[in-house]
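Every protein chain except one is present and positioned as in the full complex.
Let's look at chain A:
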């Protein structure tokens, strides 16, 4: 019954990836401020039920790789007023992440 979308995980710790810039209608778990940004994978958090599908009742087996990613605040906000060392971490599901190379070849 378990549908495996990507197995094994597409990304590993240290990979630099881009958060997709898409605007689906419905329940999504990627804040607007992160879309289109380049982030670094900090940790693979394992496979979790994808809440974007679960919100529509698909909660049996729709598990997806899930990562902790990091970005420097000054890259997130060009006019960031804090310190250069400040950063942000957030969890993102794999379908939202694209390898940089893949994007460059498109």
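Definition applied: a residue touches a chain if its C-beta (ideal position, glycine included) is under 8 Å from a C-beta of that chain, and two chains touch if they have at least 3 such contacts; residues count from 1.
Here, contacts and distances are computed from a predicted model.
Q: Of the candidate names "Putative thiamine transport system substrate-binding protein", "Acyl dehydratase", "Nitrile hydratase subunit alpha" or "Ferredoxin-NADP reductase", which one corresponds to the UniProt protein name of the undepicted chain?
A: "Nitrile hydratase subunit alpha"
Q: Counting contacts across the full complex, list the positions on chain A that touch the omitted chain.
A: On the side of chain A, residues 29-31, 33, 45, 48-49, 51, 66, 68, 73, 76-77, 80-83, 85-93 touch the unshown chain.
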